[in-house]
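Here the complex is missing one protein chain, while the rest keep their positions.
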Amino acid sequence: APVAPVAPVASGGPALAKPPVRKLAKDLGVDLHALVGTGPNGSITREDVTGAVAPV
Amino acid sequence: MSDYDVVILGGGSGGYACALRASQLGLSVALIEKDKVGGTCLHRGCIPTKALLHAAEVADSARESEQFGVIAELAGIDMNGVNSYKDGVVDKLYKGLQGLIKAAKVDYIEGTGKLVAPTTVEVDGRRVTGKNVVLATGSYSKTIPGLDVDGVKVIASEHALRLDRVPKSAVILGGGVIGVEFASAWHSFGTEVTIVEALPRLVAAEDADCSKQVERTFRKRGIKFKTGKPFESVKHTDAGVTVTIAGGETIEAELLLVAVGRGPVTQGIGYEEQGVAMDRGFVLTDERLRTNVAGVFAVGDIVPGMQLAHRGFAQGIFVAEEIGGLNPKPIDEAGIPRVTYCEPEVASVGLTEEKAKEQYGADKIKTYNYNLGGNGKSQILKTQGFVKLVGVVDGPVVGVHMVGSRVGELIGEAQLIYNWEAFPSDVAQLVHMHPTQNEALGEAHLALAGKPLHAHA
Partner (left out) sequence: MSDYDVVILGGGSGGYACALRASQLGLSVALIEKDKVGGTCLHRGCIPTKALLHAAEVADSARESEQFGVIAELAGIDMNGVNSYKDGVVDKLYKGLQGLIKAAKVDYIEGTGKLVAPTTVEVDGRRVTGKNVVLATGSYSKTIPGLDVDGVKVIASEHALRLDRVPKSAVILGGGVIGVEFASAWHSFGTEVTIVEALPRLVAAEDADCSKQVERTFRKRGIKFKTGKPFESVKHTDAGVTVTIAGGETIEAELLLVAVGRGPVTQGIGYEEQGVAMDRGFVLTDERLRTNVAGVFAVGDIVPGMQLAHRGFAQGIFVAEEIGGLNPKPIDEAGIPRVTYCEPEVASVGLTEEKAKEQYGADKIKTYNYNLGGNGKSQILKTQGFVKLVGVVDGPVVGVHMVGSRVGELIGEAQLIYNWEAFPSDVAQLVHMHPTQNEALGEAHLALAGKPLHAHA
């Protein structure tokens, strides 16, 4: 059964990604809020970000 | 045909960093320098002034040793000794830098260069052509109209760094970075210092709270300053100079140090002739540091913005990578860390409270000011000051401003926080080493995140 994606944003808080990953996403033009995190607690990992720009 | 991929005019911070990075990327590089590689920063700027300021710290430490139970007496300053210490540091770093340039296989060309075609520089009759040219000719000590710097009684920072004595008294014109640094060092050496500043506060580029704290501590130390008082005139006297400031007040001193800013070195070296667009002598560039002339870049102090060595490094590296095809990210100027090395030190990165409120709206900004009175290590150092955070409500920290002895080293952490757009909670969840001064950064973030530890909410 499909699992509801974990919201990547804590309410009122930052996107659930470590600060350097947030910076990387910004540099690469990736919108963190459009990603589904695959890290612990649904956090967005570096791979999630780089995966969003790399041609599939 | 081009002799080189990159020809760099000027071997200061901006120029040599560009040369080193370009060569790493496999580009052929010529670096043209008329004086010494390292430029202002190494020979007449950052390094010698910070050596002077460290000698000042050693003097203060001896003077105040009794407070710590150490019996020592400050008998005086041996200015020759200070100078040979300072020159020793410069020489060693200069040798190191020459070694790096050599190892990088950069063609180092000694001589005064002139832009004679869009991408050709002429040096002593020799024409050096590059696919790209990088202008990096740096800056010089400015003065104000009618004020003549003679290098003896009316001096600039480069002369101040070569003084063979501690002046009995000095008027320092300008309460910016260079002015307050010399004021602080000389005062520690025993000079009676008066700073004259036209703007309403010292270190006026910093957050207003920083200026207030510096002024408070300067007052306590006995460093005099007159803010909001434009300089009017100077007269040479037998004993030195008499300086008249707005309102007619006069100040007698042995010396007048003119520290009113640095102008770009861009005249008479072909920039205008080749059509390089300039504004008040500064070379205009886009965010990729390109001038309006194809193939011509500019870096460092000749580009409008903060005049800092590491900005020059960053720009030099950027241009090398741009030419090398790496498509680097443009530099966020607000993310460049800034330290003023007077006692107390001032360190900042990001936006001042005022700028942040302009940019985000006053209701979107919250600040927290952690007093170093609650910071164990600062108490041990007997220093006063604060760590001030400027944060966006429910958003990242967009400014960090600090004052106090040795806080300059905290800027390393602060710049990661700013540049990586950390939220207060990102920092607050990490425990800082006890007892350190960087713990004050931790406490400030804890408080801004709503969970103060060693602080009232």
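By letter and in written order, the chains are A and B; residue numbering begins at 1 in each of them.
FYI, contacts are C-beta pairs under 8 Å (C-beta built on N, C-alpha and C of every residue); 3 or more make two chains touch, one makes a residue touch a chain.
This is a predicted model, so every value here is computed, not measured.
Screening B:L27, B:C41, B:A156 or B:I223 for touch with the missing chain picks out B:C41. Panel shows chain A; residues 18-20, 23-24, 46 of it touch the chain omitted from the view. Seen across the whole complex, the unshown chain contacts chain B at 13, 17, 20-21, 24, 41, 46-47, 50-51, 54-55, 58-59, 61-62, 65-85, 89, 92-93, 96-97, 100, 103, 308-311, 313-314, 317, 328-329, 331, 335-339, 347, 373-374, 376-377, 379-381, 406, 408-413, 415-417, 419-420, 422, 426-427, 429-439, 441-442, 451-457.
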